[in-house]
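Rather than the whole complex, this shows some of its chains in their spots.
Order of writing sets the chain letters: A, B and C. Residues in each chain are counted from 1.
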Amino acid sequence: MTVDVLAFGETMAVLRATAPGPLRLARTMELGMAGAESTVAIGLSRLGHRAGWVGRVGDDELGSLVAERLRAERVDAVVVRDPDAPTGLLLREQRTVDQARVAYYRTASAGSRLRPEDLRGPLRAGARVLLFTGITPALSDTALDATRTAVDHAAAHGWTVCLDVNHRTKLWTSREASDALTPLAAKATVVFGDEAELDLVGGARALLDKGVREVVTKRGADGAETTTAGGRWSAPARPTGLADVIGAGDAFVAGYLSALLDDLDQPARLERATTVAAFAVGTTGDWEGLPTRAELPQYGSGTAR
Amino acid sequence: MTVDVLAFGETMAVLRATAPGPLRLARTMELGMAGAESTVAIGLSRLGHRAGWVGRVGDDELGSLVAERLRAERVDAVVVRDPDAPTGLLLREQRTVDQARVAYYRTASAGSRLRPEDLRGPLRAGARVLLFTGITPALSDTALDATRTAVDHAAAHGWTVCLDVNHRTKLWTSREASDALTPLAAKATVVFGDEAELDLVGGARALLDKGVREVVTKRGADGAETTTAGGRWSAPARPTGLADVIGAGDAFVAGYLSALLDDLDQPARLERATTVAAFAVGTTGDWEGLPTRAELPQYGSGTAR
Amino acid sequence: MTVDVLAFGETMAVLRATAPGPLRLARTMELGMAGAESTVAIGLSRLGHRAGWVGRVGDDELGSLVAERLRAERVDAVVVRDPDAPTGLLLREQRTVDQARVAYYRTASAGSRLRPEDLRGPLRAGARVLLFTGITPALSDTALDATRTAVDHAAAHGWTVCLDVNHRTKLWTSREASDALTPLAAKATVVFGDEAELDLVGGARALLDKGVREVVTKRGADGAETTTAGGRWSAPARPTGLADVIGAGDAFVAGYLSALLDDLDQPARLERATTVAAFAVGTTGDWEGLPTRAELPQYGSGTAR
């Protein structure tokens, strides 16, 4: 079945400390799942689009956790169960109210063993949009290969190719990231990132020159901005009570792609993107708070009795 | 025994999600109780007034929860145990930090089966003030009858009659509410509501024209305002850290009525009302955080060591 | 797609008190889902069979909870979202360590509005086995009709028809149950129940006389027994630490049907049934602890380090 958006990457189990303070003093952690690309896929699925996702997890309970949640969310997921490696794991520490830290147990994880063959079927099945992030190429050589294969295939078949740079300093250096991602970004239709991330792949101007159609700068609480050859649009962040900013960027991308699939214009894309992001910011967890299409207009509607 | 204030209505059990996010992903909920009129009664009792309350609950554990708490709070409660219907139940979802949603399991609940006879004894026993809300008439025909009976009795006996409009869109349409509440409001001495709710019963001007003595507009974080034939007074909300705004309006009413019973002037009524409301806003739950009279002056006193 | 087993009924949200004691003193409850037939379906799905389920839930968060979990468990579910009624709700109180009590909020629930049309598609799609319980006919006239429709269709098409009597005293009297269930039981291939439940539908002997092929008596901690025209087999309960016996009977049925689908002989059916039940008894919740096929042989394997 053809999907609207095909995403791929690593989705891990996450254990989150439940109160601010050093992790070594924590007693209780909450188990969940996290993965930038699957968050986007869930966001799109909740908004009524057909979202696909491809990735590897271990043949273990944490892998089942990932697979079951994606099914629950109606993501059209190809979850390869790797018998030879465990599902990756992420510890999230809230060092202070403002400052989060992560520890990865993802070296040699199942997710990092993604390879081009894993994507073959889904690529052949087709999609309107390919979404990938700068995390996947950092995971391993095979994952980099898989990314290149997917991007080339999508570009060759005229799909809209979207990159969210998502630079992860724990996985590689800025130099390594820049080397790997710049050529991939050049093949993209839409590139998302914060200022520094966009610079890593050459900056908005250069990207547009190379043929990227839309460059979207995410500015956290300061909102976001789209630059195209034809102009520049910006939108403030939607005011919202703050539960946990993690996942805001992925939610933003989901909202943006949803509007793009609906053929909305630039301001409307930013508006949906910031609205979906506001739901993420106002709830705990990366993907849990993402809105359904029916909930979108409820944004900011306050308290029912 | 004559009470200072007699209230009546439906008090339900409430189950509250403990973290922001969609209810379907919640794991743990907290059990408590909720009811606008009983919150006012508890508030008054804590402030040292004799508060009465009448209502029905089921002959079940959740009904006992309500009855026991009202006894604990020294509310002079007539809790009719209805053997034929369950205690109403309310699920409270914190969809995002800012946005709460409710699901009711109160159709055909014991509380909605309130009828005029239930009020007979307490009305005969007498009170200085009658408090009712716009929720009760929405529950059932018998509850509407009970409300009319009570208002007529109180008006006839020269009690101060207070209405808190409290429009509930899940129970009836604005049109239905307007039709039922406007004549009741006309018989009131004091009417509370937000701007829209007051419009539903004709607006402040019309109410005063019909003989209502004080119309009090609640404006959430913007405070409140009293309009009488003789003038207009307003008060800002008291600055407070925010735990949960639910119950603020009921707390406000409790504070206002307390000051009215103490014969304080208009500014002092608003001051006590907003102070009691600040306690509600700064704590979790509808009634849990209401201040005792001894605590009133502690408002804003900060942190003891 | 043809399934191995088709089940139907009402699945509700459940709120469970987390510690023994009267519900009115509880503070925290855990949110989950419960439904005898969907528990059997989940059990079968985990054991590798294609399990279908049909039922109604509300168009609300609790309905989504049910729908998402069934998808997660790969149950081939037709979850009708009823816009006019809420998802049923069940409160589970652990009055003492040994004594559980329930309070239902299921009157006029979506699930009780099941009707014959809801089953039309799945019945047409076909199955090897039809599973129904004595709960569904107790829910409403339309649900009783739906049950009759399904049983007649299945019997007419030569499916194996399985009834788990599951008498619910809160829903109807023994007399009502007997009247409704006896004719349905007569059309069944396999009937499950405890001694008293089997008596309600005529007793093992009479059932066999009417053409029922296997009558299975569940005896809790004392195990179970199968009676057929050709003989009688019994099996002890599997020794297991006890977490929560709720769901044991449904787990038992899932195990039994799994073995039946695998064409195992009578002793092996009881063995699998009691093994799957032991997993249910040794974990909290109705369906959560059901084993995958890979886990079956791990029963009783003790503690890994």
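One rule holds for everything that comes next: a residue touches a chain if its C-beta (ideal position, glycine included) is under 8 Å from a C-beta of that chain, and two chains touch if they have at least 3 such contacts.
Quantities reported herein were computed from a predicted structural model and do not represent experimental measurements.
*Asks:* Count all the copies in this homomeric complex, not only the 3 that are shown.
*Replies:* Total copy number for the complex in this file: 6.
Operating definition for what follows: only the chains that are shown with their structure count from here on.
*Asks:* Quick one: point me to the chain whose Cα centre is farthest from that of chain C.
*Replies:* Relative to chain C, the chain whose C-alpha centre sits farthest away is B.
*Asks:* Could you check if the interface between copies chain A and chain C is built from the same residues on both sides, meaning over half shared, or from different ones?
*Replies:* same
*Asks:* Angle of the rotation mapping chain B onto its copy chain C, from a C-alpha fit, rounded to a multiple of 5 degrees, please.
*Replies:* C-alpha superposition angle, chain B on chain C: 180 degrees.
*Asks:* Measuring from the mean C-alpha position of chain B to the mean C-alpha position of chain C, what distance in angstrom results?
*Replies:* Inter-chain centre distance comes to 44 Å.
*Asks:* Considering chain C alone, which of its residues make contact with at least two other chains?
*Replies:* In chain C, 68 touch at least two other chains.
*Asks:* For chain B, which residues are in contact with chain A within the complex?
*Replies:* 19-22, 25, 95-102, 166, 168-170, 245-246
*Asks:* Which residues of chain B touch chain C once you look at their complex with the stated criterion?
*Replies:* 15, 22-24, 26-31, 60-62, 64-65, 68, 86, 89, 91, 93, 103, 105, 107-108
*Asks:* In their shared complex, at which residues does chain C touch chain A?
*Replies:* Chain C residues touching chain A: 68-69, 71-74.
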